[in-house]
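Dropping a structure here in structure tokens format, bear with me for questions.
Heads up, one of the protein chains got dropped from this complex, but the rest are sitting where they should.
Now for chain A:
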């Protein structure tokens, strides 16, 4: 039971570290945060991402808001962290040859355009003082939709698995809009012959979201690839991760050069926690039932969504906020 002893030692060390003053001053965010809190957050989201196979950016960024990291810094730094987690993930998929480079490249072209558009939009709204609102609105809408869909889908799956033994394979539609558009291209790894327009559009949409929300967009990209493009599930995750690396890397660079909001110290602390957490999470995930995992994840997503929605709907305790002078 070597890993369990290892974890116990790790837990003991964490407890010891908690008792010491371990505040870290983040040079870009200009706030001082407890290092163990950041490692813990990274670890927690890492565990979840290992368990559920999601990037975790959509949980991490709101959590960073809650602990007082300025939203602009949280979004830019989270993009940097996702580069690490998706690079780690794509290496595993490369070994299994489940990355469709051609599809990934098409999505990437769209993604880069989208990311550039997203950063321009982000900067414009920042000058208007509305960036906070946009980021929060995006979160409420997307977390609500994804959480809700996942919740009902896993409920159905649980009922189905109770009724019959195995789950039936998902039904594939034969001819949709995807097959009638021009500029067709052959994607060998995915076994598809479709127009390049839908992947480009999906790419742009995810790119915009990545820049604004500081997420990889995997939780939107993956369903889009399965249901809109009709890609086989086994190549979806690897291909999505492949293009996310480049889109988030590009987003990180844009934020670093235009807004100076990437905090390297914050990113490193989150990374360390995330990397360790993902290992633990993967081991927990193996022992649990898939539907139960998905329902737990859906509930968690809905809780975060509800909290953010309440913040927008209820009258805030402090109506005023201080910002730097807008127009630069």
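We take it that a contact is a pair of C-beta atoms (placed from the backbone, for glycine too) under 8 Å apart; a residue touches a chain by one contact, two chains touch by 3 or more; residues count from 1.
As a working rule, contacts and distances are computed from a predicted model.
J.: Pick, from "Osmoprotectant transport system permease protein", "Energy-coupling factor transporter transmembrane protein EcfT", "TIGR02186 family protein" or "Tetratricopeptide repeat protein", the protein name that UniProt gives for the chain of this complex that is not shown.
T.: Of "Osmoprotectant transport system permease protein", "Energy-coupling factor transporter transmembrane protein EcfT", "TIGR02186 family protein" or "Tetratricopeptide repeat protein", the absent chain's UniProt record names it "TIGR02186 family protein".
J.: Pick out which of A:60, A:84, A:236 or A:295 touches the chain that's been left out of the picture.
T.: That would be A:84, which touches the missing chain.
J.: What residue numbers in chain A mark contact with the hidden partner chain?
T.: Counting over the whole complex, chain A touches the hidden chain at residues 21-25, 27-28, 30-32, 80-81, 83-89, 91-92, 129-130, 132-133, 137, 249, 252-253, 255-257, 260, 262, 264-265, 267-268, 271-272, 275, 278-279, 312-316, 318-326.
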